[in-house]
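The structure appears below as structure tokens.
Excluded from the complex is one protein chain; the other protein chains are retained at their positions.
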Amino acid sequence: MSAPINFTFNGSTYSGEAGQSIAAALISQDQRVLRTTRFDEAPRSIFCGIGICFDCVVVVNGIANQRSCLVEITEGAVIVSKQ
Amino acid sequence: MILVIGGGPAGLAAAVAIARNGQEVTILDSAPRAGGQYWRHRTRVDGYKSEKSAMYLQEVAQNPLIHFISGANVWSASRVKDGFAINYLVSGNELTVTAQKLILATGAFDRSLPFAGWDLPGVMTPGAAQSLLKGHGVLAGRRVIVAGTGPFLLPVATGIAAAGGTVVGLYEAQSPLRWALSPVALLLNPSKFAELLYYAKQVRKYRIRIQFGKGVTAFDTHSAVVSRLSSDLEVVAGSEEKIECDVVAVGWGFTPDVTLGGILGCAQKVDLDGTVIFNVDQNQRSSQKDIWIAGEATGIGGSDLALVEGEIAGLDCVGIGISPSLAFRKIRKTLFARALQKSYPVGNGWKKWSRNTTKICRCEEVSLQDIADSVTDLGAFDSRTAKLFTRAGMGLCQGRICSRNVSEIVAGLQGCQVSDNERIGYSNRPIATPISLGELSDGKSTK
Partner (left out) sequence: MWFDLQDDVGDSFELEAKGGVVVARSDDSALMALADSQRLHGVTAQKVDSGELHSLEPYLHPDLHSGVFYPQDAQCQPMLAAAHILRTVIARGGAVISHAQVKKILSHDGVLHSISTTQGDFRAPIVINAAGTWAGEIAALAGSHLPIAPRKGFILVTEPTQHYIFHKVYDSDYVANVASSDADLQTSTVVEGTRSGTILIGASRERIGFDGSMNYDIVRTLAAQATSLFPVLRDVNLLRVYRGFRPYAPDHLPVVGEDAEIKGLWHSAGHEGAGIGLAPGSAELITQLITGKTTFMDPAAFAPARFARVSI
């Protein structure tokens, strides 16, 4: 097995395997809530899992609205729920 | 050049047929690996008849005539002088390829119905649970309920159990007796019995409790409400029970992805199950010259039908006649697909599963009450006007998840049926996948 990949999400450090999506890596470490909504600040996680619904969007290295179910983790990535 | 968009069973079968006849073919797919929605696996494909997918995936990887471009999101396409210009995004750049012949195999995604709590973390589609597991090696949850309708719930539930998750219950809303409506389709597809037996064995092995005529009608973090449902999906009063779980994977069949063909002007129609699909002839030719369409985008039918359609599209595209046995195979599989639609209908009872505050449009957070108000107070008469008043369907997903539900709700409030024109209208959009303004400006992004 290849070495784990480390990244941060909302300031905490997480790790995952190469090829894993951000959402998968976080869910495997019990971090199910990925963001809160714009109006109601309701918590959201993944829903469709395949890039269709955009429920899972997070800010990856400063770029907003990235689908965490598709974007794979990279070493040192800084991921936050909101800008 | 021949270009295939979509690397699921249909697109792969098309490419393999083309390459076996000595022509080069390029496949574009947004996913990181070939296989589409069903053959979505990081390492080894397992499940029923997995050797079939292994054969295709291997041939795609090894045949020098097949070029597979992964991670390529096609955002738009147009007809140009010498063929088609296909614009796609790949690792932060926008590229354009020109193709003389096009095969669209863009597949489908899970159809979802709203219910109280469906926007809470913990509720997801079976496709999401499947892709977490097969694509990323992660269990969606520890105690999982699989619910909804259709045979695709079986591989999802057995997959979770095989990976060590607890499947608290598998709730299939419809009765298996509905298959009796389609005896010919069953008799012509004996291989389906073998598939059913395979899954029956798996279900027994992992002691999964299958219950028919039930479904999840509400969710609150850590528990779901499971209710007995009529065949029209109305809750049987007093039948609700609370079941502890951390994840509900619930799906109601599939919605074909018709965006790209729509952009290119390929004629569409409404299928028996209310989904919008492409009009194609027996050789998978669309209404537009030099565009073939195969797989779920021409009608939901599962991977077997997708494979046959893909092969036919590939052969016809390189001018090879379709053998009677292949044509007959398509008829058999199509009959089976029809039987699926008859056996797993989605009635209108779901409209009462939501509370007034339940968000029908998840992106723009538009509630059932907002939609009802737009009809009664502002005079919205279809999903388009309701959308303009409430923003339902205007969010990031561009109505892929909610627009069908919104239009059924609006029609219900007006006591009428959704017209075919409205269905085709809400299924189409001019931009297939979001593209940054930077990429649009000069082809480059800062990503």
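First chain written, first letter: the chains are A and B, and each begins at residue 1.
Keep in mind that, in the parts below, a contact is a pair of C-beta atoms (placed from the backbone, for glycine too) under 8 Å apart; a residue touches a chain by one contact, two chains touch by 3 or more.
Note that the coordinates shown come from a computational prediction; the quantities given were computed from them, not determined experimentally.
A.B. asks: Determine which of the presented chains are touched by the chain that is not presented, and list them.
C.D. replies: Its contacts among the visible chains are A, B.
A.B. asks: Of the residues listed, B:Asp119, B:Asp304 or B:Glu364, which one is in contact with the missing chain?
C.D. replies: That would be B:Glu364, which touches the missing chain.
A.B. asks: Can you say which of B:Thr26, B:Asn87, B:Ser367 or B:Ser383 touches the chain missing from this structure?
C.D. replies: B:Asn87
A.B. asks: So that we can see where the missing chain sits, which residues of subunit A does it touch?
C.D. replies: 38, 62-65, 83
A.B. asks: Considering the entire assembly, which residues of subunit B contact the chain that has been omitted?
C.D. replies: Against the missing chain, subunit B presents residues 76, 78, 87, 263, 364, 377-379, 381, 385, 388-389, 391, 394-396, 398, 429-431, 434-438, 440-442, 445-447.
As a working rule, only the chains that are shown with their structure count from here on.
A.B. asks: Can you list the subunit B residues touching subunit A in their complex?
C.D. replies: Within the complex, subunit B contacts subunit A at residues 30, 32, 37, 42, 109-110, 112, 119-125, 127-132, 135-140, 359, 362-363, 365, 395-397, 400-401, 434, 446-447.
A.B. asks: Of all residues in subunit A, which touch subunit B in the complex?
C.D. replies: 17, 19-21, 23-25, 27-28, 32-34, 37-40, 42-55, 57, 63, 65, 69-70, 72
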